[in-house]
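Read the structure below first, then the notes.
The complex appears here minus one protein chain, its other protein chains still in place.
Coming up: subunit A.
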Amino acid sequence: MAGSALRRLIAEYKQLMSNPPEGILAGPSTEENFFEWEALIVGPEGTCFEGGVFPAKLSFPADYPLSPPKMQFTCEMFHPNIYTDGRVCISILHAPGDDPMGYESSSERWSPVQSVEKILLSVVSMLAEPNDESGANVDAAKMWREDRKQFEKIADKLVRKSLGIPA
């Protein structure tokens, strides 16, 4: 019997295919391995990431959905809640009791109720509203707080880069 993780991932993939949320695209990156996904996220309108198309990869643990997947942007990102290597740091991706920043309440943490779709929607809203309390990228958090203009300039550059438009 194939593992329950695999069956749930297939179910989620079907769900995403039949009823895709706008501005989000996600699916397994190879046919052999349903535990590594790629995703494209469109920067939400009305924010400094508007219109950018940001690729990311999701890797699921063998005991998914009991443990959360990991998510990492594969393009250059500059955001308070994204590490410089692209790893995303939001509460929905952390299991309770595993709190790298020590600021998250357990009600926002990972539980099997969450899903790929909810993660990606959370990431979209994270792009819209950074949480500068989390120190995944301290420079970005500082700039977001103190020098919004400069932050928007960098974000704009990233958007252009993601679209292949020369700056």
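As a convention for this text, contacts are C-beta pairs under 8 Å (C-beta built on N, C-alpha and C of every residue); 3 or more make two chains touch, one makes a residue touch a chain; residues count from 1.
In the analysis below, contacts and distances are computed from a predicted model.
Asks: Name the absent chain as its UniProt record does, using one of the following: "N(6)-L-threonylcarbamoyladenine synthase", "Queuine tRNA-ribosyltransferase accessory subunit 2", "Multifunctional methyltransferase subunit trm112" or "RING-type E3 ubiquitin transferase".
Replies: The record names the chain that does not appear here as "RING-type E3 ubiquitin transferase".
Asks: Hey, which subunit A residues sit against the chain that's not shown?
Replies: 1-8, 10-18, 20-36, 38, 40, 42, 44-47, 51-53, 55, 59-60, 62-63, 65-67, 74-75, 90-92, 95-96, 103-104, 106-109, 111-114, 118, 121-126, 128-129, 131, 133-134, 159-160, 162-165
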